[in-house]
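To start, the structure under review is shown below, and the notes come after it.
Omission of a single protein chain aside, the complex is shown with its protein chains in their original locations.
Letters A and B name the chains as they come in the text, with residue numbers starting at 1 for each one.
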Amino acid sequence: MSSRADASALEETNGTRPLPLLAVSGLSIDIAMAGRTTRVVDDVSFEIHDGEAVALVGESGSGKTMTALSILGLLPRGATASGSIRFREQQLAGLPESSLNRIRGKSIAIIYQEPMSSLNPALTVGEQIAETVRHHLGLGRGAAKERAVELLAMVGIPEPAARIHDYPHMFSGGMLQRVGIAMALSCEPALLIADEPTTALDATVQAQVLELLASLRDKSRTSLLFLTHDFGAVAALCDRAVVMYCGEVVEVASAEALFDRPLHPYTEGLLGAMARLDRNTEPIPIKGTVPLHADFPEGCHFHPRCSYVVPACTIAPIAEIAVASRRVRCRRFRELNLKGSA
Amino acid sequence: MTTPLSPAAGTHVELAPGRAPAGFVSRLLAQPGPAVSAVFLACVLAMALVAPFIPGLDPNEVSLSNVLEGPSWGHWLGYDNIGRDIVSRLVFASRVSLTAAAVAMLVALAIGLPLGLVSGYFAGRLDLALSRVFDALIAFPPLVLAIVVVAVLRPGIVPAMIAIGIINAPTFYRVVRSAALDLRSETYIEAARVAGASSTRIMLRHVLPNIRAVLLVQIALTMSSAIIVEASLSFIGLGVQLPQASWGSMLRQATSYMGSAPLTFVLSPIVTIVAVVLAFNTLSDGLRGAFGRRDTR
Partner (left out) sequence: MKDGETLLDVRDLRVSFPQPGRGLLGRTRNVAAVRGISFSIDAGETLGLVGESGSGKSSTGRALLGLNRPSGGSICFLGRELLGLNRRDMGNLRDKIQMVFQDPYSSLDPSMTVLDIVAEPADTRLKLSRSERVAMVSEALRLVGLDPTLRHRYPNEFSGGQRQRIAIARAILLRPQFIVCDEAVSALDVSTKAHVVSLLKQIQRETGASYLFISHDLAIVRNISARIAVMYAGQICETGPADQVCLRPAHPYTLALVSAHSVPDPRAHRRRPRIVLQGEPASPLNPPAGCAFHPRCPFVMDICRTVAPALTPLRDNGMTACHLQTSGPNLAGNSLQAMLDRTSTIAVNHSGNAAGG
């Protein structure tokens, strides 16, 4: 993992960074509810390169799920997105359903927190995987079935040839999530979006799935957009992290840099609030609570909870500032010396 | 095509505290159909209530010189076969029909609600036994039973409607039972037990308030079906007896005079029945929509 980060840093300094696989730029999402329009995602930008695993980190209300859904055009009714979502050379924002359907499942796939969200309980898992590959790749019945067995084996399900005939309810939680991953990978997508895929799983099973995702990323150069609020998973799996708070991106950095030295007080707060198994440090709660969408404060959204707030933080919205290969939305980052968790 | 289309659970936008989700009544009235129905039924009810106090509205005043006359000023629907004002009779008939339907609905509620609560909350053997009893009851064709009751006892609307109430009880029972069964797995029920609440307290304070939705819907639906049953009974002569008027008995009268009577004589009870039943049904749809997905997340 570190060699890859080194390689991309080197490419950057040489100015030869290839075209990103996914480039989200100025994405904003508004939701109309109860007669009011609320902005739940505001001017979000980030990139994912080939073979890179990027974590989208945030708690509830951060807007990370909405951001991920908008990439695939899966926003709920009443939500409108504006901004640019480029997948390779193609602009995804505003694309009609028919074109999006060709991309979903084939070039960009998604796995959910609850594996049953994407599985039909009335069909065997073999049938479902086969249907996807027949539809997107045009494979014949026999080839599709073989691919299904191959995929189940790839995600570590024992006796795959027998298990393609099983229905979803015959799988346990961890196994079912692997099936979900197998389905998502069936057409060899370039980008896999994982929405908190391990949150609902037991600890030892979580570890298995994270190992699986790491090995798949290493073997097949599939890029990963990993939504999570668990920094442990970020450390285990991701190259870079995008931290979101109240609908905005507050920090972007490589995983190592983020844990070594965060630049945004919210990131520092999150790292400090985690209980750790390897150290006896007392978790320090971030004071205050996440504001509701209707009550976002003036100026920096985080300022009521920030230990480093100065009057200038409360007046005007803060812009993102780029420094080296990182970005941060904080006026004071240069003078602050924030504590990481490494 | 098995592309995953459902957004992840937990995607929501929270409302600020203090701003409770738009009130139930305003949600109901925001839908055009139910709003119109609610207003209409309110008017019908209001008229039925104040009818005796309105001067000039006499269902029994006979005016033999106007027999079977058509609409005119002061008598908008004309006169019936013995010269009574149709408008007056219609209004007074609504008192009878609505009361009869309410009796049936209340009897069904009184039987079905407590038993459904108990069945749904305790489940187990009690539930099995009660369910079998109500299953048997539901097998009775309502109208036939009403006819039998009336034939055995005496013609009259009240015994018939009580019988109809008993027949409708299983529907309430099932609806309440299934809602209560759903709630059993809610954590707040367990939390109430841990807090020391007795089963009775849990049923009355925790289960009942949370099944308001299905209950109100069922009440509206039962009213509408009870009105039809009453009208049917009276139409075949087994329900309301003369000189009392109900919508069904008015219809019975009118059919004998179809050839010679003004249109309004026959149409007025029909249109009234249809309108009221339609209103109750639309209202029940609206109630379902107004309760909708409870904002619990």
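One rule holds in what follows: a contact is a pair of C-beta atoms (placed from the backbone, for glycine too) under 8 Å apart; a residue touches a chain by one contact, two chains touch by 3 or more.
Given the structure is predicted, the values throughout are model-derived calculations rather than measurements.
When the omitted chain is restored, the residue from A:Leu100, A:Leu123, A:Leu137 or A:Ala235 that touches it is A:Ala235.
Checked against the full complex, the candidates A:Pro18, A:Gly35, A:Pro121 or A:Pro158 give a single residue touching the omitted chain, namely A:Pro158.
Summary of contacts with the chain left out: across A:Asp30, A:Glu59 or A:Glu320, the touching residue is A:Glu59. With the whole complex as reference, residues 1-2, 59-60, 158, 172-175, 202-208, 210-211, 229-236, 255-256, 259, 269-271, 273-278, 280, 282-286, 289-290, 292, 341-342 of chain A touch the missing chain. Listed here are the chain B residues that touch the chain not shown: 14-15, 17-21, 186-188, 190-198, 201, 205-206, 209-210, 212, 294-297.
The rule is short, and it goes like this: only the chains that are shown with their structure count from here on.
A separation of 52 Å divides the Cα centre of chain A from that of chain B.
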